[in-house]
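Yeah, one chain of the complex is gone here, protein chain that is, but the others are all in their spots.
Coming up: chain A.
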Amino acid sequence: MTITLDEAVALVTLEADLLDHGQFHDWLGLYTPGGRYVIPIDPDAEDFENVLNYAYDDAAMRAKRVERLLGGRSISAAPPAQTVRLLSRYRMLASDGDACTLRCAQYLKELRQHRERDYAANVTYRLVRTPDGLKIDLKVIRLLIATEALTAVSYIL
């Protein structure tokens, strides 16, 4: 059964809500065991494994990232920044059987230590239907300023 735009949007909206509200353990459950969470540097990168990224997380790294944000032992993440993000401009690039590719825009505002920052990004998801429901198999966040100098990002984009 083809994945509909509505189903796909519901999942990525849930992800955005969990991340903005610090429900990181629940967030981990949205991914397939082999899923990847990627923030590339090079805007044209596709072969993420062979290039340097900001993040190229498998399940183990995602879990460690969550531990770091919640553990209170990181001075840059104690507490993590507060964020509000909006997803929009959804387009289903491909939907075929039990998998689909969804692209959207993300606009995020961050507050930490009296400083507000914002990040715009194109986000591409590969979503797959599993016995446990729809899951994220790949999320690629292409930050508009990926090739510029960033500042510390102490949360999950």
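To be clear about the criterion, contacts are C-beta pairs under 8 Å (C-beta built on N, C-alpha and C of every residue); 3 or more make two chains touch, one makes a residue touch a chain; residues count from 1.
Simple rule for what comes next: contacts and distances are computed from a predicted model.
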Chain left out of the displayed complex - its UniProt protein name, from "NADP-reducing hydrogenase subunit HndC", "Aromatic ring-hydroxylating dioxygenase subunit alpha", "Oligopeptide transport system ATP-binding protein" or "Indolepyruvate ferredoxin oxidoreductase beta subunit": "Aromatic ring-hydroxylating dioxygenase subunit alpha"
Chain not shown: contacting residue from A:3, A:19 or A:77: A:77
Given A:68, A:109 or A:129, the one touching the chain that is not displayed: A:68
Residue, one of A:32, A:82, A:95 or A:154, that touches the chain absent here: A:154
Where the missing chain touches chain A, by residue: 39, 41-42, 49-56, 61, 64-65, 67-68, 71, 73-77, 147-154, 157
